[in-house]
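For this depiction, one protein chain was excluded, whereas all remaining protein chains were kept in their positions.
Naming follows writing order (A, B and C), and every chain is counted from residue 1.
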């Protein structure tokens, strides 16, 4: 079986990461071209040994390319995905699909019409710990799930310029947790959020928060809660806990090393891995393997509807924060509100 | 220094627990009388070697008694505390002070007028782990506190008859967590809650929930979240975590034993202690020592205002659950709403 | 049932500890008299409210006394135990029974002739963690036991004067571990030891070591190993592990608190409890309860033969260290050597 021929749109951090993974670890994909309008992209492309186009349309229009990885800024996603789908190409897109739910509607319509694969880059679904947790949940180890808790904290706040363009905590950072919640416990019907700018109080002037607690009501009746913070002095903190009728399943942080020291001040373990690329290194490679499998007929790890619902949850959380009330997802998705 | 002469009102589970602790572990208090209208109380009184009155007014009217422990059903608290204060007696009262904030206002007024001590039975403030956590927080080990997380789950649901009379999850069970939150991070200005009857769906018909997530906004700007459940298959789960500018402080569950076994299915530790009297055994004795110290002039571990605010938080949580919105504590306390 | 009337011989640290425990926690024993020739003992006796004799013979000769606690220097043990047994009194004796196996033979003969109870103060047998480990071992949780590992390290070295009179690491410190090994896996047939003076190299001039590894061959065929050190910067380290056909049972250190902090340097837990009285506080009270039960007919927690075998193991370990060879216990105990 020959490899799927792939072009990557955008050679920023994520584009280069995926390109490297494909070359080293995903034989089912073959990276054949890249596009990026930035002058600096030339170096990255030569390092990867890829022909570089300034215009992404060259990739989408190339009949020898089967699929594209959309790793451009999120404002560009919708146009690129729609064009790629119309050209019959499968798409792997970094999150968020788009910050506008209307734009996402257009994306979903185009992909549906084309019958192509759309996979969203929710890498945590490919993490072996979370995967094991879900498998054991599905196997009934703790019976019916009642409570989900996700802790998700970055080691360091992003630069303010990045935050400004990112759409804010919910759609930029918590979106991964929103999707992980759905991956584990299914659809969410209502969202409530509290938040504040505590790491950097100036963020409040930009209408953003850096610390938040978001409560989720699942269709199943279960309740979930996510706590986010843009700074954790001890490293990248990623934990999940599900409490249910027969007990609790928990995925704790991975340790950088098993070595600990005991001295006159006590017992000491090293800080957590600093960087999401370290923590989720295997997951980033695995999600591309699954993209190849989806093109071959398997269901994608996270599809367009998953991408849509995570953004809807972010929009609902933001609305809840502003209006100090619980927001039904149906309001946001424009569906008839049944309550 | 001679011991404070104490009468106990109510010889139910809590009354007997405190009586036993005073006899064995709190030399600064001397238990001299008990009252309880129940016929069965006679046995408990003789076992404790105490004269038993059927009417609590006998204790409050006894000039040789310095203080009373109010361990009666919560409907009786207000009348008993007010009468005791008017008789110049110090009062230690089990939670909640009362389920009505109006009644609590009367309690606080009477105690204030009498100049006596009122201490509320928030035993978790006397737990050495939580005490150590607060001391380290106050010492600045993690800088400014941003996020508080409390997990509080009972091993088994209470009997339905108990729940019916208890006032529901928030005022009966979560009230301990509400107070612990204030003990650690100070006053709360707003509350939001989500909840469901998942352990026993029939509770929904009684207007109660058994699983809840409550979000708190502190005056300091920090955000808190409490998850409660009436059932935890693995035992009594009591954890606290505070995340702040310089890191995280966490108090994990106490283990019943340090023994673990590894076998062909993996590594196994025993379930958590079943019973709150085991988990907080030392704290129950310690809070009475601190009551004696308060009578001698120290500030009480938890005073009337603490008792009031915890009930106000419970009322706010209940309102939030019903109205699906964030509820300011000022609304509930009848203070001018400033937002 | 009336309490056993007890006299304590020696009001040093252990004598005072046991006296305090009897008063507060062991109703089945009643402490009625003390003896100690030291002038300073008067204060301790008045604090305990006990009549004080300068001569231990006064206690042994007192017909109203049922039992004595021998907490004197170990050189005095043999004479005191023999006299007490001859006077028909039960004896609880601190370890070691004596440093000479010949003297221990005389002790065992006297006790056997008198038909009285002799219990040796091997407090670790009364520790709930080790007790739980043994119960689970006996219940077959890990099948046949193959390997026993004991780690036993003191927080700080003893003063050199103490060490000089103590008989050295094996008979003073490791004796507890030797007994614990027998408590868990039964009789030992051979011992091999390696050791060095590393904490304080000057100890080598006194013929002692402060760091040692002792290997045990059990009658059952199992092998054991004990590592001892007179100094552990992180506190009093007391761990046990048994590996067997179906897995491993381990008793880890008890923690002083469940609180941990995470900061930019990592995750930190406090040091271990400093003091053996903290670590084994409950065990010291429990062993006296069991002494009362032994007087009432139950088998003692550790009897004269247990006291003898632990000393024999210490002697064998010391011989092994000097002669760089495995030493059979039969050699030391004067039994016919079968090998």
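Just so we're on the same page, contacts are C-beta pairs under 8 Å (C-beta built on N, C-alpha and C of every residue); 3 or more make two chains touch, one makes a residue touch a chain.
Fair warning: this is a prediction, and the values are worked out from it, not measured in the lab.
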Selected from C:56, C:146 or C:170 as touching the chain missing from the view: C:146
Chain not shown: contacting residue from C:248, C:262, C:312 or C:329: C:248
Option touching the unshown chain, where A:23, A:262, A:277 or A:330 are the choices: A:262
Missing-partner contacts on chain B, residue numbers: 233-234, 262-271
Hidden partner chain, residues of chain A it touches: 128-129, 132-133, 136, 141-142, 246-254, 257-264
Residues from chain C at the interface with the omitted partner, ascending: 142, 144, 146-147, 149, 151, 153, 190, 192, 194-196, 198-199, 211-213, 215, 217, 221-225, 227, 229, 231-234, 237, 243, 245-248, 324-326
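Just so it is clear, only the chains that are shown with their structure count from here on.
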Among all chain pairs, the one with the most C-beta contacts: A-B
Whole-Å gap separating chain B and chain C, where each centre is the average of the chain's CA atoms: 43
Between chain C and chain A, distance of the C-alpha-averaged centres to the nearest whole Å: 59
Sequence positions of chain B contacting 2 or more other chains: 142, 246-248
